[in-house]
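Here the complex is missing a single protein chain, while all its other protein chains stay put.
Every chain is named by a letter (A, B and C) in the order it is written, and numbering of its residues begins at 1.
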Amino acid sequence: MDAAFIQFLFAGLTEGARYALVALGFMLVYNASGALNFSQGESVMLGGMTTAVLMQAGIPLLPAMAAAIAVTLAVALLLQKLFSRTLERSGLLEVIIMTVAFGMVVRGVVHVFWGTQTRSVPAFSGNDPLMIGGATILPQVLWVIGITVVILLILGWFFRYSRAGRGFVAASLDPETAQLMGINVRGVLMLAFAFAAALGAVGGIVTAPITYTYYDVGVMVGLKAVIAAIIGGMGSPLGAVLGGLLIGLGESMTAGYLSSAYKDAVPFLMITLLFLVKPNGLLGKAPIERV
Amino acid sequence: MMNELLIKPSGVAAAPIKSVIGQRVFARYSLLFVLVLALALVPILISNSFYIAVANLVMINAVVAISMTLLLGTTGQLSLGHAGFFAFGAYVSAYLGGPQGLPTLLALALAVLGTAVLGWCVARLFLRLSGYYLAVATLGIGMMLSIVLRNEQHLTGGPDGMSVVPFGVLGFSLQGEMVWYFVLLFVLVFATVGSYNLLRSPAGRALRTLHDAEIAATSVGVDVRGYKVRVFVLSTALTGLMGALYAHYAGFITPASASFTHSVQFVMMAVIGGIGSVAGAVLGAVIVTLLPNLLAGAAEYEVLVVGLILLSTVLLLPRGMVPTLTAWYRGRKGRKAS
Amino acid sequence: MKTVEMSVEAINAAGGIDGRKVEFRGYDDESDASRANTLVKRLIENDKVHVIIGCSLTGPTMSAIPLVERAGIPMVSLGAGSAIVEPVKKFVFKTIHTDAMVVSRLYDHMLGRGIKSIGIIAGSDAFGRSCLSAAQKLAPEKGVKILRDESYNAKDTDMTVQLTKLRQEPGLQAVLNCGFGEPAIIATKNYKQLGITVPHYGTHGLASNDFVRLAGGAAEDMIMANVSLLVWDQLPTSDPQQPVVQAYVKAYRAKFNEAPSFFAGTAHDAFFAIREAVRRSGSIEPAKIRDAIEKGNDFVGVTGHFRMNETDHVGLTPDSLRIVQVKNGRWKLVEKE
Partner (left out) sequence: MSTHLDVAELATDRSVNDIVRVQGLHKHFGGPAVLEDVSFSLCAGQVHSVIGPNGAGKTTLLNVLSGLYQPSAGEVFIAGRSLARLPPHHLAKLGVARTFQNLKIARNLTIEENVLLGAHARARAGIWAGIFRPPELVRRDSDLSVRARELLQMVGVEVDPQTMPDALSYGALKRLEIARALMAEPRLLLLDEPAAGLNQRETVEIGQLIKRLTEHNITVVLIEHDMKLVMGISDQVIVLNYGRKIAQGTPDFVVRDPEVVKAYLGTNH
C-alpha cells in the first residue's frame, strides 16, 4: 500500500465514522417506529456547536461535552413527542415533512442565538500529526475512529445482552406482541430517540476539531447518513455502519483517484445505482407484500 | 342495460341531480372569472413594479407548487428533488436559447420536453419504490443535477451561474415586469383550471385513490404504475416549464436553483396550504415567497420563522390551511342551516 | 453593511452631502443569487434608490447586473470576480481588486523567490472557480506552470486527499489556495498536518483575523496578497494610504469595538466613491452619479488608490495590494522584494 492510499483510507474512515454514527441514529428510530427522522443530522450540529460555544466561554472539554449531549438529548425528547403525535394522527409523509421542519427550527434557533460564524473545538490531544505507513494522520482522527468503535461495541452489547436492549429489538420486530408481553413500546421509541441523539452529538463533538462546526453543518451529514442507512438496508445496524463507511471511503477514493469536484455526487450516485439493482439495500430484507 | 334491469330508473331524481352539478360548476367558474379579472387589473392599479416582480415570483412558485400538489396530493409521492427539475428546465432553455442560438420558444419547448423525458426516466426507474425510498431517490437525482450544474462550467457557467437571453415570441421580446405579469398570470390560470379539472375528472379520481387505496384502484382497472408515471412526468414537465420561464424572466440562473433547500421550499408550498388542494398550493406559494421579503430586514430569523410555520401547520392543521378552513366554514354553515 | 451605516451616520451628522441627507436601505442576500436578484429589484423599484452598494459576492452581483443596467442605476459591487467588470458594463463598478490582480501580485512574489511550478487547490464555489480561471489565464503570461489543480466543495470537511495529490506532483514549489470560509481553513490545517513544506499562498479571500484564529498554528508562514487594512498599524508613514486606513480603522473600532474586515474596507471605499461623485456632479440623478464615478474619480481609499475611467471600472492596480505573511499568529507586512 502506498502512502497516498493510506492517507485516502484514513480520510474516508473519518468521514465514514461520522456518517455511520448518524446513520445508526436513523436506523434506531426507523426500527422503533417505521418512520424516518429527517432532522437527525442536526444532532451533529447541536453537539458540536454547544461544545464549541461552551468551550469558548471557558468551560473545559468534558463538562462542555456532557452539557452538549444533554442539550441534544433534551431537543430529541421534545422531537420524539411531536414525532409520535404526527405518526399517530397523520402519516409517514407528514412525519418526513414535520422532521424537516423541526430541523429548520433547530437550525434557525442556533442561527439566531449563535450566528453563522464557524467555530472550532480544540483537538483532544494536540495537533502534531502521526506518521502511519508514510501517511500523516492527526491524532484526532484516531479519536474519531476509536470512539466510533467503542460506541458500536457498547450498542452491540446492549442489544444482544441487556434486558432493555432485547426488549427494544423485540418491539421493533413486532410491536403488538411486544406490547402484550409488557414491553413499553413508547418507552422504546423514546430510548431510540435518546440513543440516536447521543450518537449524533458524540459524532459532532469528536469530529468538530477536524471539520469545524457551524449552524448548518448538519444538513449535508444528515442527507448523506440517510443514504448510508438505506444503502446498508434500513433497519440493519451493521448495514448502517457499513453504509456509512462505504460512503466515506467512496468519497475519499473518488476524490483521490477520479475527480475531487464530483466527490459529493458519490453517495447520490451510489444510492441511485443501488436502487436499480437491490432496492432493499445491502443487508435489508424484502418486505412480503400482503393484501 | 343494468340500469333498467336492476332498479327502476328514477327519472325524477336524475334531473335535479344534473342541474345541481351544473349550478355548482357555474358558481365555481364565475368565482374564478371574477378572481382572474381582479388579478388582471392589479398591475394597472399598482404602479410599483417591485410589487409586480414579487407577484411574478409568487406566480412562478405557485405553478410549481401546483405541480407538486398533483404529485403529493394525489398519489402521495414525495419528491425532494423538484428543484432539480426546475433547474434542468431553466438551464436547458438558457443553454439552447443562449449559446446555441435557438429561437427561445423552441428552446423552451425542448426544455419542457427534456424535463419530461428526464422525469419519465426517473419515474420508470424509481416509482416502484415508495415512501422514503422515492423521496431519497429524487433527492439523489436533484443533488446530482446541482453538482453537475456547478461543475460543468463550459455549459452552465459554473457556480457563478449564467445569464439568459430574454424570451422572444415572433420577433417580440418579453421584457419588463408588466409583460411577464400577464404571461405568468395566463400560465397560472391555465395550470389552476387544468389541475382543478384533472383532480375531479375520472383520471383524478383514479390518481387520488392511489394515495391510500392502491389495491382498490387496481381492482377497478386502474393501471397504478402507469398513472404514477404519467402524473410524475406531468408534474416534472410543468416544473421544468416554470424553470425555463423563470430563467428567461430573471435573466440569470445559478446552480442554487437546484439546491435541496429549494426543493424543500416547493414541498412546503404544497404542504402549508393543504396537501391535495390547488388553492392551497397557491396560498402556500404566496406565503413561502412573501416571507423572505417581509423578513428582508431580519434575514437571520428566516429559517426559524419558515420552520416554525411549517412545523405548526403539520402539527396543528394536519390537512393544511385551505382544507381546514373550508371544513370549518362548511361546518359553520351546516350549523347555521340546522 | 456596518461600515456603510457608520458612514451614513457620519455624513448625515455632518449635514449630508451638499446638504442632502443620505437615506440607507440594507438587505441581506444571504449569498444567494436569486435572493439578491429580488432584493435588488426591491431597491430599485420599491425603495427607489439612486445608487446601490453591493452585492458582496460575485454570483449575486452577476445576477443583479441585468437589472441595474436596465434601470440605469449605478451599482458598486464588492465582489472579487473579474467577470463583474470584464467586459465593462455601463452602470457597474467595483471597489475591490479583481482576483486576476491578486493572482498576478502573488505570481510576481513567487517569481521573485524563484518559484515557477505550483499546484492550486480551489473551492468549487464562485470565488474559487473565478480565482482558478484567473490563475490559469495568467500563468503562461507570467511564466508560471500549474502542475495540477484540485477542488473542494463548500461543505467538505477534509482536504487531505486533494492535498496529497498535489504533494505527489514532482517539482512542486508552492501551493496556491483559492478559497475562503470553512473549507479553506480546513485545507490550511490539512496542509500543515500533511507536513507539506513548500510555501503556502492564499488569496485575499482568506486574509482576515478570523482565519488566523480558526486555523490556529496552521496558518503560520502563509503568504497572501491583501489590502493594507490588515496591517494598518505597520504601514510606513510615507505611505499615502496610511492616514486613510488609520482613520477608518479607528472610527470603526470606536463604534463597533472590533477590527473591520477587508470587506468592510471595500464598502467604505464604495461609499466614498459615491459620495465624491455626488459632490462633484452636484446631482443625485443616477445617470449623473454614474458619469461622475467613471470620470475623475481619483482618491486614496482604504483598499488602494482608485482611478476609474471608461475602460476600467475598478481603478485599482496590483500595486496597492500588500504581500503579508502570518508570523506568530499576526499579520506581518512583507517589505517590498
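Throughout what follows, a contact is a pair of C-beta atoms (placed from the backbone, for glycine too) under 8 Å apart; a residue touches a chain by one contact, two chains touch by 3 or more.
Just so you know, these numbers come straight off a predicted model, no measurement behind them.
Among B:147, B:231 or B:267, only B:231 touches the chain that is left out of the view.
Listed residues B:42, B:121, B:215 or B:294: the one in touch with the omitted chain is B:215. Where chain B meets the missing chain, the touching residues are 1-3, 5-7, 9-10, 13-14, 17-18, 21, 194-195, 197-198, 201-206, 208-209, 211-213, 215-224, 230-231, 234, 276.
Definition applied: only the chains that are shown with their structure count from here on.
Sorting all chain pairs by how many C-beta pairs they have in contact places A-B at the top. Inter-chain centre distance (chain A to chain C, centres taken as mean C-alpha positions): 38 Å. If each chain is reduced to the centroid of its CA atoms, chain B and chain C end up 40 Å from each other. Across the assembly, chain A contributes residues 219, 261, 264 that each touch 2 or more other chains. Counting only residues that touch two or more partner chains, chain C has 124.
Against chain A, the residues of chain B that register as touching in their complex are 72, 76, 78, 125-126, 128-129, 131-133, 135-137, 139-141, 143-144, 147-148, 151, 215, 260, 264, 267-268, 271, 275, 300-308, 310-311, 314-315, 318.
Put simply, chain C touches chain A in their complex at residues 124, 150-153, 155-158, 160-162, 164-165, 168, 181-182, 185-186, 189, 192-195, 210, 214, 216-218. Put simply, chain B touches chain C in their complex at residues 48-51, 53-54, 57, 150-151, 153, 158-161, 163, 175, 177, 250-254, 256-257, 292-293, 296-297, 299-300.
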